[in-house]
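What follows is subunit A.
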Amino acid sequence: MEWEGSARVLDVSGLEAPEPMVRALAALRELPRGSWLVLQHRRVPIPLLAMLDEMGLRHRTRPGTATDVEVLIWHDGDPEP
Partner candidate 1 sequence: MESLATFLSADHRDCDAALTRFEDAIRAGDPGAIQQTFDAFHRAMVRHFAREEDALFPTFEAATGNAHGPTAVMRMEHDQMRMVLAQLEAELARGETSRSLAHADTLMVLVQQHNMKEEQILYPMCDQVCGDAAELLARIRGIGED
Partner candidate 2 sequence: MKLVTLRIDALPPMRVPLRFYLTAPVFGMLAGSLLLVESDTALASRWMPAALALTHLLTLGVLAMVMVGSLFQVLPVLGGGSIPGTGRTAAVVHPLLTIGSGSLGYGLLTHSAGSLTLGAATLGVGLGGFAILVGTRVLRRQAGGDALFAIRLAALGMASTAALGLVLALGMAWPSLGIPFRLWTDAHALLGFGALTLLLVMGVSFQVVPMFHVAPPFGTRTTRVLSLGVFAGALGLAFGGELLDPRWPGAALGLASTAYALALLTRLHRRRRRRAEPLVRAWQLAATLLLVTIAVGTAHLSGVGDPRLQILLAALFGYGFALTVVLAMLGKIAAFLAFTHLQRQCLRAPEAIPLLPTMDDIVGSRAAWTQLGVHTLALVALCAAVLWPASAPLAGATMIADFAVCGRNMLGAALRYRRAERAIHETIAATGQRP
């Protein structure tokens, strides 16, 4: 896992289901307050986004540079990255 300021970058674009979701959840369990996860994905992971809502995490999706899609994930209440 790489670091980019207070962000962690996780590339799951080459993985088959359910690995992207499993890895993302594992990373999110260790996500410190004030930092965010940049999830590099080959598509918008709609079910994961629904799950983040339920877990009280915030997210934003943007077109990626290394991969098709990047999802930024941070704790509710933290400043938006």
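In the analysis below, a residue touches a chain if its C-beta (ideal position, glycine included) is under 8 Å from a C-beta of that chain, and two chains touch if they have at least 3 such contacts; residues count from 1.
Keep in mind how these were chosen: all candidates are chains of the complex that A comes from, given by their letters.
Given the structure is predicted, the values throughout are model-derived calculations rather than measurements.
Student: Need the partner of subunit A in this complex, chosen from 1 or 2. Which is it?
Tutor: Here subunit A touches candidate 2.
Student: What does subunit A use to touch candidate 2 in their complex?
Tutor: 16-18, 21-22, 43-51, 53-54, 61
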